[in-house]
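The complex appears here minus one protein chain, its other protein chains still in place.
As written, the chain order gives the labels A, B and C, with residue 1 at the start of each chain.
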Amino acid sequence: MARSRTGFWLVGAKGGVATTTIVGLIALKKGLSETVGLVSELPQFAELGMVAWDDIVIGGHDIRDVSLLDEAWKLVYESRALDGRMIEKIRDDLTALDANIQDGTLHNVGKKILEYATDELKAVQETPREAVDRLKGHIADFAKANDLDRVVMVNVASTEPPVDGEQFPKTWSELEPLLANDQCQLPASSLYGIAALELGHPFINFTPSLGTAIPALDDLAKTQNTCHMGHDGKTGETLLKSTLAPMFANRNLKVMSWVGHNIFGNMDAKVLDDPENKKTKAVSKDRLLGKILGYSPQTLVSIENIDSMGDWKTAWDHIHFQGFLGVPMVMQFIWQGCDSLLAAPLVIDLARFADLAKQKGETGLLEQLSCFFKSPLGTEENDFARQFAMLEEWTESIKS
Amino acid sequence: MARSRTGFWLVGAKGGVATTTIVGLIALKKGLSETVGLVSELPQFAELGMVAWDDIVIGGHDIRDVSLLDEAWKLVYESRALDGRMIEKIRDDLTALDANIQDGTLHNVGKKILEYATDELKAVQETPREAVDRLKGHIADFAKANDLDRVVMVNVASTEPPVDGEQFPKTWSELEPLLANDQCQLPASSLYGIAALELGHPFINFTPSLGTAIPALDDLAKTQNTCHMGHDGKTGETLLKSTLAPMFANRNLKVMSWVGHNIFGNMDAKVLDDPENKKTKAVSKDRLLGKILGYSPQTLVSIENIDSMGDWKTAWDHIHFQGFLGVPMVMQFIWQGCDSLLAAPLVIDLARFADLAKQKGETGLLEQLSCFFKSPLGTEENDFARQFAMLEEWTESIKS
Amino acid sequence: MARSRTGFWLVGAKGGVATTTIVGLIALKKGLSETVGLVSELPQFAELGMVAWDDIVIGGHDIRDVSLLDEAWKLVYESRALDGRMIEKIRDDLTALDANIQDGTLHNVGKKILEYATDELKAVQETPREAVDRLKGHIADFAKANDLDRVVMVNVASTEPPVDGEQFPKTWSELEPLLANDQCQLPASSLYGIAALELGHPFINFTPSLGTAIPALDDLAKTQNTCHMGHDGKTGETLLKSTLAPMFANRNLKVMSWVGHNIFGNMDAKVLDDPENKKTKAVSKDRLLGKILGYSPQTLVSIENIDSMGDWKTAWDHIHFQGFLGVPMVMQFIWQGCDSLLAAPLVIDLARFADLAKQKGETGLLEQLSCFFKSPLGTEENDFARQFAMLEEWTESIKS
Partner (left out) sequence: MARSRTGFWLVGAKGGVATTTIVGLIALKKGLSETVGLVSELPQFAELGMVAWDDIVIGGHDIRDVSLLDEAWKLVYESRALDGRMIEKIRDDLTALDANIQDGTLHNVGKKILEYATDELKAVQETPREAVDRLKGHIADFAKANDLDRVVMVNVASTEPPVDGEQFPKTWSELEPLLANDQCQLPASSLYGIAALELGHPFINFTPSLGTAIPALDDLAKTQNTCHMGHDGKTGETLLKSTLAPMFANRNLKVMSWVGHNIFGNMDAKVLDDPENKKTKAVSKDRLLGKILGYSPQTLVSIENIDSMGDWKTAWDHIHFQGFLGVPMVMQFIWQGCDSLLAAPLVIDLARFADLAKQKGETGLLEQLSCFFKSPLGTEENDFARQFAMLEEWTESIKS
């Protein structure tokens, strides 16, 4: 495979996940970091010709007026996550990248996210169609300026309030005209997705927001010969659920109740502290249990903003199950992970795998990437081990 | 498949695991219990023609002078595990079964287990060969008296001190003559295994004792057209290790250390309180991590006897791992399970699957049953999900 | 001190706490149980002449149509809490006691508690004053029939919705006339309290309901030369908070956040599942931290009904604190206690101590009993060790 350059376009490019992703990519380019945490660097994926660190160019959209360097320092000193010596070494690179980040759109992002937006952006008057065209312009300019062969868009922006996807028409030709209307209920995440797909670029939704998770946008992807996938990156508690629940199922142990409490305090937590936005997330975290077990135990999922926790998400899960002869037993786990650092490598992995899929001519939903998502689109498979096997099978198939 | 009767012959037939297994089998025969916890009752194994509850007859060996009913009441009131109402309903059945349990052998069981044996058994003078022949007599009489088509032996006796399997010759024809000598280093678990295999019956070693885990006894199994498997039933902490470690591997998260502390207080715990016997167990609990991860993190496994815990085994595991950009994170779990009730259904499953394998003409080691064992013989696969897939593939293959 | 007889009158006499209290008292009378869990049986309280087990007579009010024996069996088989052998031995005593339990009142108990009441009770038409007089009649008859020297009332009924105590006049002479009016906002717990105090009996409020926690009823208690105390028995998570928070304070460790999640599934949990009733409880569990620490860390307290847990309340608390040089550290605890069995001995202790106080001529609030309450009335002391010292000092003072 001839060497080629790919742009990674991040929506929410100055948030914690994006900042960590960017710090990580620069560190990888400069040889300042090992590849721990990167699925795409596992030995079984070594010979696929994925884009090399040096061939990745970073750009993105955001709605806040902050600098990547400041955000990185917050991850050092407020979150006690990143190592300050690394930031010191890449400070110029970070500062330079601010120029690659353009103004996004606030269309239907909800009142909580609006609080963080710049005044300029709040003053913008445009139809959804005009917004999409403006976003497309940014990406096209970026691709041209950096001489890119391909671009992959990944949405890592804050979670939007829930939108009922059922309300939209099922085909792109029916949906497209609605963009001309200000009252169009599509949220920002969908407009970003449309921008990417219309340009023929893959779109990955790392958040539980709507994005491209409606038939009309799958239709658009296929029409444009490109691919997309989502949603909601599976980083911590849900990863464990999708790993542990199959064990209970395979041992025929009956889960009576599964309670999960999550606390953290980063910007994502603050956005989720709004009941509307939280609703989108809790549904995404909870749905897989019934699918894996084949029955529905009583479940409880809470996500709470605790300021002192910063980026360190702690989850306590209490699993009450029945063993042989009806005897109740308990498994509990406590997960203490740094949210941004769990998410960032998966963002890089997803962009690389989606870039590969695009090259291999895949169109529509990329079910083979389901192991990365809490609520994978296009598949009912929620067992992490089986999802991972799907990824291995696909990469095996495209080697030949 | 024509209906047929199978004997389940338990070694250590009055211990906690066996008592629970027997209570469970009687409850299943009488419709007093659901099938929760039984792998062999999962829908995917429904059409295999496994032996039905009513066609199972129970017998076994033990070395203690206690009654099954007394042992069952201990599991009700000392361990707070079984439901007294169930024992009340099956008390006559339990009492009747005492007659099916014969005197085992104390050959090389170690000083700790000797403490529990009857004086009569301690006074027995016999060579290993004489012991084997006596044991075989019990089983043959049992099969005849109960008009059995097949018998499966499962060893659920207390853990013996470690024995170096390398010291024994590699073929049965070389090993067999050594049985005539009192000084033969084979432990009791191996003599039971020889008794089963010489009679052509499958042998399952649910303990970490030596059993049939040497080439000469695999040779015997094949010669006799029968099968065997071991060792050490995977019931709790190790089950979780074999489920969680692949997740860390598949996400390329680097496990730096994995600490596991286990406390419990049943008879098994008291036997393991002897440092010699404990050694056999700890090795078995710890070896799989390196095999799954591909590297060896620092590990620590302790198993301690705490009287007040009774049959309730509690494990605390602390997994310290490195994420992206080298950031250390922690997962901890606490497992509170009732040891006998976790083991008993697996004993039933193993006996049923081994009985099926025997009918299907399988000989030698049954690697397809590796998901049931901490240290499965004949395979390097320690990933629980993949081990379970092996079982599904095998059962699929014999359906046709 | 001459031997004398005391009646223990329980409000909510057929609930889990009361049933356990009654089972325990009968077991103590019959020598079937040790005194573990009873504060009043500690050596330092041995010479106070507290009422002996044989001199206690049990009666009470309830609103449900169930039998004590059935409730006791639920605690054996549904909750896996009590030992069935004990219930078997006292079944006749339990059955006989049903006759000592009279119909209570539903005045302002809230819609959730109403769901559990008998139809007869729901049909009753009476003013608060009439209700109080009816309740007083029950108690007076009970005292006479059993030749009692004294009676102590303890409220262990389900938690009522919150009532603002500020709305009531501050003196009994102003409040009393309001009882003639159906619209009087006093809840049932206050009517029970009035009944007890008007008869000159001590009243203990083991729940977070209003009870006698208003100035006018303290006035009544003093007028009647009797005593009262509340509220909300400190059994588990809050007991730990009041023990651990002083340690953080005394070490000058700065608590940044304290998160507590509680799950359980008994009837109390089901009543608290109603948001109105839950509010009463959560406030009571949370207020002490600021008082002990002298500042207010971010706190979160959840109480959730999880059916499978039954009477076993599990609390996970995550305490995020700052140490020297601002370094954040974490303490977590998991408490797995059986709710009724933690509460019952304290009910007995409170009744015995209140009975003693009455004999010693104490009137008004019994601050010396603050160690038993989540929100002790009449004192700002929330440090468990200091509260306990107050109890020891008082009992020391009345010895002389």
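Keep this in mind: a residue touches a chain if its C-beta (ideal position, glycine included) is under 8 Å from a C-beta of that chain, and two chains touch if they have at least 3 such contacts.
Predicted model only: the values in this text are computed from it and were never measured.
Every visible chain touched by the undisplayed chain in the complete complex is listed here: A, B, C.
Of the candidate positions B:32, B:121, B:263 or B:398, contact with the hidden chain is made by B:263. By the touch rule set out above, chain C reaches the unshown chain at residues 20, 23-24, 27, 33-39, 41-42, 81-83, 86, 239-240, 243-244, 246-247, 250-254, 322-327, 329-338, 341-342, 344-345, 371, 383-386, 388. In the full complex, chain A contacts the hidden chain through residues 77, 80, 83-85, 334. As for the chain not pictured, it touches chain B at residues 80, 256-257, 259, 261, 263, 298, 300, 302, 304, 306-309, 314, 316, 318, 320, 328, 330, 332, 334, 336.
The rule is short, and it goes like this: only the chains that are shown with their structure count from here on.
Of all residue numbers that take part in the contact between chain A and chain B, over half occur on both sides, making this a same-residue interface.
Distance between chain centres (mean CA atoms), chain B to chain C: 49 Å.
Spacing of chain A relative to chain B, judged by their CA centroids, is 45 angstrom. Looking at chain B, one finds that residues 83, 334 touch two or more other chains.
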